[in-house]
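Here the complex is missing a single protein chain, while all its other protein chains stay put.
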Amino acid sequence: MVAVPAQDDLRRVLDDDGRVLPGARVPDVSDEYLRRIFDVMSLVRIMDDRMMRLQRQGRLGFYMKAIGEEASHFAVAPLRAGDWVYPSYREQGAWFWRGYTIKDFINQLFGNVADPVKGRQMPVHHSANWLNLVSISSPVGTQIPQAVGSAYAAKLMGKDDVSMVFFGEGTSSTGEFHVGMNFAGVWKAPCVFICRNNGWAISVPSQKQTAARTFASKAVGYGMPGIRVDGNDILAMLQVAGEAIDRARAGDGPTLIEALTYRVQGHSSSDDPSVYRDPKEPELWEKRDPLNRMRTYLRHRGLWNEAWERELTERYNQEITDALVAADHLGAPAIETMFDDVYEDIPWHLQEQKAWLLQQARTRSPHFHG
Amino acid sequence: MVAVPAQDDLRRVLDDDGRVLPGARVPDVSDEYLRRIFDVMSLVRIMDDRMMRLQRQGRLGFYMKAIGEEASHFAVAPLRAGDWVYPSYREQGAWFWRGYTIKDFINQLFGNVADPVKGRQMPVHHSANWLNLVSISSPVGTQIPQAVGSAYAAKLMGKDDVSMVFFGEGTSSTGEFHVGMNFAGVWKAPCVFICRNNGWAISVPSQKQTAARTFASKAVGYGMPGIRVDGNDILAMLQVAGEAIDRARAGDGPTLIEALTYRVQGHSSSDDPSVYRDPKEPELWEKRDPLNRMRTYLRHRGLWNEAWERELTERYNQEITDALVAADHLGAPAIETMFDDVYEDIPWHLQEQKAWLLQQARTRSPHFHG
Amino acid sequence: MPVMNIIQAVNDALRLQMRAEPKTVVLGEDVGKFGGVFRATSGLHEEFGAERVIDTPLAEAGIIGTAIGMALYGLRPVPEIQFSDFIYPAFDQIVNELAKFRYRSGGQYPCPVVIRTPVGGGIRGGHYHSQSPETLFIHTPGLKVVAPSNPYDTKGLLLSCLRQNDPVLFMEPKRIYRASKNEVPEGDYTLEIGKLNVVRPGTQVTLIAWSGMVSIAEEAAIKADAAGISVEVLDLRSLMPFDIVGILASVTKTGRVVIVHEAPRTCGFGAELIASIQERAMEHLEAPISRVCGFDTPFPYTLEHEYMPNADRVLGAIRQTLEW
Partner (left out) sequence: MPVMNIIQAVNDALRLQMRAEPKTVVLGEDVGKFGGVFRATSGLHEEFGAERVIDTPLAEAGIIGTAIGMALYGLRPVPEIQFSDFIYPAFDQIVNELAKFRYRSGGQYPCPVVIRTPVGGGIRGGHYHSQSPETLFIHTPGLKVVAPSNPYDTKGLLLSCLRQNDPVLFMEPKRIYRASKNEVPEGDYTLEIGKLNVVRPGTQVTLIAWSGMVSIAEEAAIKADAAGISVEVLDLRSLMPFDIVGILASVTKTGRVVIVHEAPRTCGFGAELIASIQERAMEHLEAPISRVCGFDTPFPYTLEHEYMPNADRVLGAIRQTLEW
């Protein structure tokens, strides 16, 4: 069972009910900014819910939810547009915050002709180079040294862009985590590492990933600061991410942030957590739900009312419905696109294979869209 | 430049001149044991010297010296015969201490018919299963998770054997280091990790390997103790290794030991350090030579005299000469042995290839020994 | 005899062997309480405990690296790689260590590790849940590569693998994990590694397949039969070593060969089969040997059915071979 964390080494601003803790410093952010975050966080919640239902209806092959972890996505909020983000598969908020649209998102899930990645990857493997959001990979951890490379490149090219990379606590066990962190330390790369500790890696609890006291403590081995933050506390998230981004941009090097949160539901649409974990555990964490806590905080600050939330919920639900309807009318990418983008130009052997497939398709295949 | 280390976090018993430091506890070991260690340490020094000269004469393809680092090898001394050791390529002392003979050693270097590994690997890649010394690999770091696997296996099989693994500080940058250490922490594996920090990984100084303050501090990330020891201080080495081995055997889990030492000469016979490092740096370290320090200590303890060292030097030199002469008379392994040990039995395709080669060899090759 | 699917056959073989041989241990991601993402190790944790059915940290290099050390020490580890697409972080441990340990130590250190891993496409898994990496391991001396296509072979071959002393990559066809069913003896039995199975005898064309492609080959053979073409379908079952005698017996009879595999065409195992056959039976060949394979692109998502070989394509190749 994932214990509710000791307070001592955990950065918090809000208590579990969304009230500012005595003595806590509230980050200096505008009302409008906070409302935008709540807006996008709500969208993530709504989207996850809708897509999971669609998946259960058999209309979507696969989906991965972030329910209960959404606040951690907003580590990207203090970034500039020119900064680079390497997400894992569970940070929908990072995409929407940076301008990825509901249409982009849904078209990717359906892998249709309007999918930004041309139907090449499974659902939830987005890519948006126009937003400096890097293509998601399934093998976990690979993005970590890559983010360090981008961070180094910015530094070398005399730009002050920062790179940020997300991964789960399970992923901290990979060799890639180690080599990425280690290079970042040596290079003083302007890179911020967000380890979403949601307690579980599919069926494996975080205590089986490492014997270290905290994931943040792993920073010691790389000569960089490691900060543990309540990942369900949006204000604390914004604060520690903002500090780390500033440090990086100022040339003071990388930071590891462990965002303590919890995977309230299954790992993905293919998972059934009842097989391996106590159903009481998620209940414990539902009380610390990031969206509820943010709502309470906004209400206290006079920034929330029911009508507003109702309006945005309706609006997003409608947008999602519209995007789904549109997506339904969009076919699969043309069969010949299978051979594009393997290389910049199509070499002879792929030309040959393409011609053969088109020939086959014309005469036989029921799936021919070309 | 590799700085002479701060005293604070470094375990030492002897000062640089081989005198016991005020307040230091001398490990409780017998005179005979210490003399045996000095004996074997001398052998390593003599062997390295002879083999390097041989290599320079073009009689040996390749060699790797340990000069200046020999004390660190004796981390194996407190082990039992049943314990397992996974060396890297620079711990000759570990081999000789456990009973690997001068003949074995030299036959391996020559890859002749008496080579314990049948001429399969480059010089210095020994293997001695009868001594629980595991086959050395060139790719660095791979032995680290392997040692953890053996440690786990012993635990599972109800034996109290300990595994010990050696690697250089450069190797701590590999993914294998991380995954091995991490598994060991989680499994509380009876495994002792000896990181020989000799300041250099070929031409790369240790400060370019990591931004961590010390290599020992990396243990924090794995929830195990990390101890930094003066690797040129034989008494301190025996002490920390003995403690770690006892902990492991008692079921208290793994330990990372950083043995601070220095690679006084080139990385290998192929290297020329004058290209990349200040020649004054090794001079600094020669004053801290582990063999000299041990000699002084033994002399103070009344365990050393010149005649004894002269005798053992002569004896070893003679044994080496004899082994070289014998090795000279031993030919290469028979050509058909190339196909043995790929699998337990030789499958059809290798039978076919073997027959073809023997046919070729009979008619053509000047190298045919079969 | 009970009817089993492939998952059940794997599970049964592991359970039998773990009962018979206390040194056999299973390790990998999610193999414990959860029983594996495909449930192949289901129930083993309950029966044999967390020490022998080990949920590891998320690191394939660690899974294989520690399995090697276990095997050297005397255990019989059976690591699972959750998808073969995730095997590459362990690639160094597999090709430089596991495969070479016996050889490089002059026979001192055998390393009997049996790596189980699901392979192949057809489950809408895209780039990273669909790959068929057999070439990489067949090309690595020291490894055996076994690739059954049905439950009966799976159980018998897995038991054989667990009892021999070489490292094995045991490829399981995930698309038909549950769909492929046949009668499987309850108790112990083994099948010889390195022997193919003539799934369907025939006279005019030899059709070679393995793993998930055997059923496609059979489907094509049935269609061919309906069109009056007699096709002999060979299920290789073992790719390293492969059964050259069995292949040549068929090829010298038919003189025409079609090979089907899911992996990309270029440097796929089909190429080796062609090379090996033409070296030994050129005079019997009445047409070029043809291949129906995955294309030389990463495995796509939406177009996966267009990517994968199917019976129509195989039939097309059969016809072309005959018309040559």
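The chains carry the letters A, B and C, assigned in the order they are written, with residues numbered from 1 in each.
Criterion: contacts are C-beta pairs under 8 Å (C-beta built on N, C-alpha and C of every residue); 3 or more make two chains touch, one makes a residue touch a chain.
From a predicted model like this one, the values you see are computed outputs, not experimental measurements.
Shown chains touched by the missing chain in the whole complex: A, B, C.
Within the full complex, the residue among B:Pro27, B:Pro78, B:Gly175 or B:Pro190 touching the omitted chain is B:Gly175.
In the complete assembly, the contact with the undisplayed chain comes from C:Asp85, out of C:Asp55, C:Asp85, C:Glu232 or C:Asp312. The residue touching the chain not shown here, chosen from A:Arg50, A:Arg120, A:Arg263 or A:Lys354, is A:Arg120. Where chain A meets the missing chain, the touching residues are 84, 86, 115-118, 120-121, 125, 127-129, 134-135, 137, 139, 142, 144-154, 156-157, 163, 175-176, 178-180, 182-183, 186, 340-344, 347-349.
Mapped onto chain B, the interface with the missing chain covers residues 61-62, 111-112, 115, 119-122, 125, 137-141, 170-171, 173-176, 201-204, 208-210, 270, 275-276, 332-333, 335, 337-339, 342, 349-350, 353, 357, 360-361, 364-365, 367. Annotation for chain C: contacts to the undisplayed chain at residues 61, 85, 88-89, 91-92, 95-96, 99-100, 103-104, 127-128, 135-136, 138-142, 240, 263-264, 266-272, 274-276, 278-280, 282, 285, 287-291, 295-298.
In the analysis below, only the chains that are shown with their structure count from here on.
Chain B has its Cα centroid 45 Å from the Cα centroid of chain A. In terms of their C-alpha centroids, the spacing between chain B and chain C amounts to 40 Å. With touch defined as above, residues shared between interfaces to two or more other chains in chain A number as follows: 173-176, 208-210. Under the contact definition stated at the top, the residues of chain C that touch 2 or more other chains are 57, 59, 61-62, 89.
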